[in-house]
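I have placed the structure first, in the form of structure tokens, so that the comments after it can refer back to it.
A single protein chain has been omitted from the complex, and every remaining protein chain is retained in its original position.
What follows is chain A.
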Amino acid sequence: MEPLNKDILEAIDRSMIGYAIFHRDGRVVHASSSARYLLGFSPQAELIGKRWHQLDHDTEKMQSLRWAAYEDFLASRAHWQGVLRWVWPDGSKRYYDSTASYYSDDQIVIVLNDRTEQVLAQRKLQERERLISNILDRLPLGIMLQDRDGTIRYINNELARSYGVRAQDAIGRKPHDVPGLEYRNHIEPLFDEALASGAPVTGRPLRVNAGPLKGTHWLVHLYPLAGSSGTLDRLLTVEFDRTDRVRLAEEKSVYQRKLHELQKIEALNRFAGGLAHELSNILHPAGVYARALKAQPDQPDREKLLERINTAVLQAGEILRQTLSMARGGTSGLKPVDLKSFLEDLLSYAQDVATTGLVYHLDIAGDDLIAMADDVELRQVMLNLIVNASDAQNATGNIFISAGRGGIPPAEMDIAPLSAGPFVWIEVQDEGNGISAETRANIFEPFFTTKKRGKGIGLGLAVVQGMVTGWGGIVSVRNSAKGGAVFRVWMPESRAHPQVPAVPQGANQKDAIQKDDGDTE
């Protein structure tokens, strides 16, 4: 062996690569200054003659294991290379890349290169990876990382479990090479789309039609990821199983339809009871007076009795007329109605026929408030509400009519709208005394009225509610901060626009021009 120049040894030692020599029996013969430093000793510390494996602060058990490894090395007579773990007096652990070799027949030289920072950093990295992997595995969603060519780089437990495969069997392979994952071909078009566009493909609902997941519903997101070179080389897939939610929504819609049917039947029962009560109360006196007149045609109050019979017939007729208009609810004439032009048209008419002293105010929040409704019925609904508002304040003062969009109908009502929204609405607010909570609970019931007989028969609001629920909407009522009643007509918002503007003829220039063209043809 070519002897080392002492200067070279010192140069190496100065670069913090230490070396020590000890006897076969483990007793230290020499330790370089770097070795002393690395092993946690001062330059003056007495090391010579002490057994090397007991010089640190590790446990006795670890030290005896170290000695056993040393004996193996002695027996093999070969070079040894590995990581030496060492515990400093303060308890901190150090790691050295080390080599051990025979220096002479009975002396060993060991070279130490401090790798503590790297080992700790790597451990931290591994710990982090384990942590992230643990989190990803426990998430209730599927996660997969793939190369451009489809090779799986990562798949979390949730996704692997869904397809009945093990993560370790899938990593490094392409989906169609892994039994079970070949059923992922429904993802492929999205995969290609994300690769081609380089942009994320998010929130795509997918229904799986084959394989173990047949019949399940997923929401899929794909994110292209750029590698260190900046080119797109990986694709992250995140998948949510939303089968339960989809099924729940399906069940809910069935349930809602059934509920709506039940509501209709219940409403019909209530209506029949109310109608019977109302008509019997009207018919009974008519019968009494008719019989009295028959028995004694020259009654002294003959005129009065005849008038009462006539009044009863007229009242019964009024009930029948309104019953017919209610029966017309459940309409088929739904079409987009532009609320702005509808209300402007309606109010110009209403203001014309209003008694002096009654003023209508219109406030429409924004353009493009398009309801899906029956415009003829909506006109009747609005006239009913306006007449009620006018009655509530003795046909004088202000009535505020507004329109807007958004919000949800109050949940505490007896019936729910068939439509899930979004809604547009019209509100009618009066300056009356408002409506008590008890009355609010019954106000849409047929034949419920707070007015005296002859003034109203209690069908108006039932007709209104019947028509609006027929369009999938609902009418709600509350009291305003000022105390008056506020009726809100909630209607499903239409995505389509009205085909013909609901504006009356001549209301804008364009219409007039089109009309002229028509005349000249």
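The rule we apply is simple: a contact is a pair of C-beta atoms (placed from the backbone, for glycine too) under 8 Å apart; a residue touches a chain by one contact, two chains touch by 3 or more; residues count from 1.
Everything below uses one rule, namely that contacts and distances are computed from a predicted model.
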Hidden chain of the complex, named as in its UniProt record, picked from "Fe-S cluster assembly protein SufD", "Heme exporter protein B", "Fumarate reductase iron-sulfur subunit" or "Response regulator": "Response regulator"
Omitted-chain contact residue, chosen from A:Gln44, A:Thr59, A:Ser280 or A:Thr356: A:Ser280
Options A:His79, A:Arg257 or A:Arg291, residue touching the unrepresented chain: A:Arg291
Sole contact to the chain not displayed, among A:Arg36, A:Arg115 or A:Arg308: A:Arg308
Absent-chain interface as seen on chain A, which is shown: 269-270, 272-289, 291-292, 308, 312, 438, 445, 453
